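A quick write-up on the structure given underneath.
With one protein chain held back, the other chains of the complex are shown just where they sit.
Coming up: chain A.
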Amino acid sequence: MSQIKNQKKMEKFDIVSNVIITLFALLNLFPLYWLVTSSLKNSSDVVKMPPDWWPKSFTFSNYVDIFQSQPALRWTFNSIFVSGATTVLVIVIGSMAAYAFSKINFKFRNIIYVIFVSSLMIPKEIMIVPLFRIVQNFDMVNAYGGMIWPNVAGAFGVFLLKGFFDTTPNALREAARIDGASEWRTFTRIMLPIVKPGIGALFILNFVQVWNDYLWQLVVGQEKLMKTLMVGTATLMQDLNPNFAYKMAGATVAAIPMLIIFILFQRYFTSGITAGAVKE
């Protein structure tokens, strides 16, 4: 009897929580809805009170404006190039190191690995002064090099990929060695293809992270043409242009690639984010 009562209470609690959670989820998405619809309104409709919940007349003029009055195309290119190049470098050098830490027995391997992983928690933002001076010495302020290299230095790629290499059988490497394959060949031809899912997850996580990076790119890309899309878009907020629809259009342009990536690659996020945090 009490069991049935309990069951009922349990269901009620569960239903109420899920209704609340769903409502909150929708509420959570509302700012994005407001962002996109505002960007499609004209400059007077966007600040109209009471507001139009759905644009009365659609206009793309804010988007045209962004690309004409601001170097938004160049910003987009900068973002794609910086995120892409950083990510490729992270994968190339990170997978090499991860393979070595996982499969090759060299001296001090564990100590070096511990040092690498210890850096995972340290945000580069707090080292921004020395980092900026180093980049300055390399003459890489306002240059792609300065925007890329500090982002390559982190050890997250090594940590994530080592987890994937660890799951591959050692016998494969030994067999390849007996057949006379060099270490490099074993790595590129046999091991890398096996850890493709790991590389996929790393690619997406890293690309998104660099794309959304703000503080470092703000400091290092000071010339207007060397800004990334995030930094360039943020400058619209200080812009004297009173048209909010125009600013929202800028923010939408910065957000859309990420939304597309998320929709296409949702499962990679779960596997990448949970690496190292959740044991299954």
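Keep in mind that, in the parts below, a residue touches a chain if its C-beta (ideal position, glycine included) is under 8 Å from a C-beta of that chain, and two chains touch if they have at least 3 such contacts; residues count from 1.
In this text, contacts and distances are computed from a predicted model.
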Q: If you had to name the missing chain as UniProt does, which of "Sugar ABC transporter permease", "Phenylacetate-CoA oxygenase subunit PaaJ", "Nitrate reductase gamma subunit" or "CRISPR-associated endoribonuclease Cas2" would it be?
A: "Sugar ABC transporter permease"
**Q.** Option from A:F116, A:F164 or A:F203 whose C-beta touches the chain left out
**A.** A:F116
Q) Hey, which chain A residues sit against the chain that's not shown? A) 2-3, 6-7, 9-11, 13-14, 17-18, 21-22, 24-26, 28-29, 31-32, 34-35, 38, 46-47, 49-51, 92-94, 96-97, 99-101, 104-107, 109, 112, 114, 116-134, 149-150, 152-155, 158-159, 166, 183, 187, 208, 211-212, 214-215, 219, 230, 233-234, 236-237, 244, 247-248, 250-251, 254-255, 258-259, 261-262, 266, 269-270, 273-274, 276-280
